[in-house]
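Subset of chains shown; positions unchanged.
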Amino acid sequence: MPLFASDNVTAVCPDVMSAIQNANIGTAPSYGDDDWTKRLKARLSDLFECEVVVFPTLCGTSCNALALASITPPFGTIYCHQLAHINTDECNAPEFYTGGAKLIPLPGSNGKLSAKGLQDAIIGKGDVHHSQPSTVSLTQSSESGTLYRVDEIQAITMVARHHGLKVHMDGARIANAMSALAVTPAEMTWKAGIDVLSLGGTKNGCMGAEALVFFNKDDAQMTPFLHKRSGQLLSKMRFVSAQLLAYLSDDLWLKNAAHANAMAERLSAGLKTINGVELAYPTEANEVFVRLPRIAIEELERAGFDLNEDEVVRFVCAWDTRDKDVDKLLSIVEHATST
Amino acid sequence: MPLFASDNVTAVCPDVMSAIQNANIGTAPSYGDDDWTKRLKARLSDLFECEVVVFPTLCGTSCNALALASITPPFGTIYCHQLAHINTDECNAPEFYTGGAKLIPLPGSNGKLSAKGLQDAIIGKGDVHHSQPSTVSLTQSSESGTLYRVDEIQAITMVARHHGLKVHMDGARIANAMSALAVTPAEMTWKAGIDVLSLGGTKNGCMGAEALVFFNKDDAQMTPFLHKRSGQLLSKMRFVSAQLLAYLSDDLWLKNAAHANAMAERLSAGLKTINGVELAYPTEANEVFVRLPRIAIEELERAGFDLNEDEVVRFVCAWDTRDKDVDKLLSIVEHATST
């Protein structure tokens, strides 16, 4: 039972599925020359209050790798948190797409980079022996389920700007962050110094759709070709764009995220009251990280939950998590620890 | 009006769309550990009468590039027809995925490689100065809408085998070939010496789904990692596999292809009767290549057809091409040439 195992085990939400079906009307120009893709681009420019350059992609890995390859030379350095998805879960996709750039993993409390930590790590600019400081990548919400406040983002991007680095935001779960923090998309991103965003849809109700969003046209000059030659430019792109269009309309992305966040809050609040259970990180979005007694882990596995075998167990809530799923989990943990 | 412009402008056929919707039932394991993907693998092994290794991918470009990267070292040569999609339409994706292999484009009548032409081109084996002969890629049906007979395939693969080369079949339109030639999938592929197949679905009724099929397990040892790091391993893979599963069940792929072929035959037969129209290649699958009088081209464009501006005009028929579309096209050409 993959419930809570990740938000990528979920189904497609009804509105997105309808949008896919509704896009299935006869022939349409291929490779993104269709109306859905055009409307998606307009929608994103509207949403971010500036003219953005958009590439629909199919998964987070390729979206991140394309973003990084667009702004990092093969001899460049990409600074990221040591837990970043690009560092630990993409089988060297960033190295592949960039043609051999180097990721420098940095520590940082609660899964977040600090401006100070970044500042100290940037060395070697202009020295031909050294990988060239080029890019910072931060994840919002983070791999630890925590959030960067806008001023934290700004502090990081100011360090980056000072050293001539570009900044990428891995927003696989940006909707959860948007929903939790009372800021606009623009405030969360380009107004805070972000140059390029991977805007995730898949984990929050889409079938397989992420938007690669550039806030500066110049950063995207090579991207159309990288997009194509990486196999991310689908001929029937309308079905990807239609997903994102529905997802970003009528606040669907925020509604889905708000629900996931609320479920995580419910779960987190419940777990905190249980003896022997300890949160590993504060619960700020849709992910809950806890240290559980061994007996609780065993009981959950006996009940069919699919847990990552680590010191810290992660529970991910999603757009379709139900109260009763949360409550069932809580009751199993409670029961296990009370015996 | 993109009618006839390509088979990738078409909609998704009803059975595939239903399969997508039917796969949307609650949570499922991600990254291909789902039931649909497992059943797809079983289905393909059954279809090809041998145990195959399968990777669902999202488009033809990535499917081809992954196939080639699995069997070609960075210092290798890939021999292909000069019109091959991998050579002309993938923005160096094969070079990218292989880490810098070289494509050697070969001439060949009717869009097909010849065993003799291949034999003459294979040079430099073992010479460190020379790109190393590694791979042959042939396209079935070809980029000129023609077909390799089984004995033609065998003649090519025997040359390849003799020189220690692997053979890839780009089967973006293999269903059209299967439908036109009275052979089994096994006879068309591994029994004729093919090592790895890109089995296309997108152009023939799917939304975005191709199966990368290896006939020898050893050739696929690196592929799981290449698949992941290229961004082709979708988290919600079930929706890709479900497409292919429906596509390869109940002969859907062959039925769709048979219809497309029949429409192409109708169009080809009609065009042949018109004065001043000349077929550029024999019509053997779902594509018709003709030389049209200028006046006919202009009339078609005035009528809204989207033609590739070349000496030779290509008309592609698909699973959803209608008699009346064909007839309309014919009547415009007829009218234009008779005045």
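Letters are used for the chains, namely A and B, taken in the order the chains are written, and counting of residues starts over at 1 for each.
In this text, contacts are C-beta pairs under 8 Å (C-beta built on N, C-alpha and C of every residue); 3 or more make two chains touch, one makes a residue touch a chain.
The shown structure was predicted, so the numbers you read here are calculated from the model rather than taken from an experiment.
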Legend entry - Assembly size in copies, with 2 chains present: 4
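Quick note on the criterion: only the chains that are shown with their structure count from here on.
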Legend entry - Angle, in degrees to the nearest 5, of the Cα rotation that carries chain A onto chain B: 180
Inset, instruction - Can you check how far apart chain A and chain B are, centre to centre, with Cα atoms defining each centre and the answer in Å? - result: 34
Legend entry - Contacting residues of chain A [partner chain B, same complex]: 1-3, 6, 8-12, 17, 20-21, 24-31, 57-63, 65, 90-93, 96, 202-203, 207-208, 225, 228-236, 239-240, 306, 320
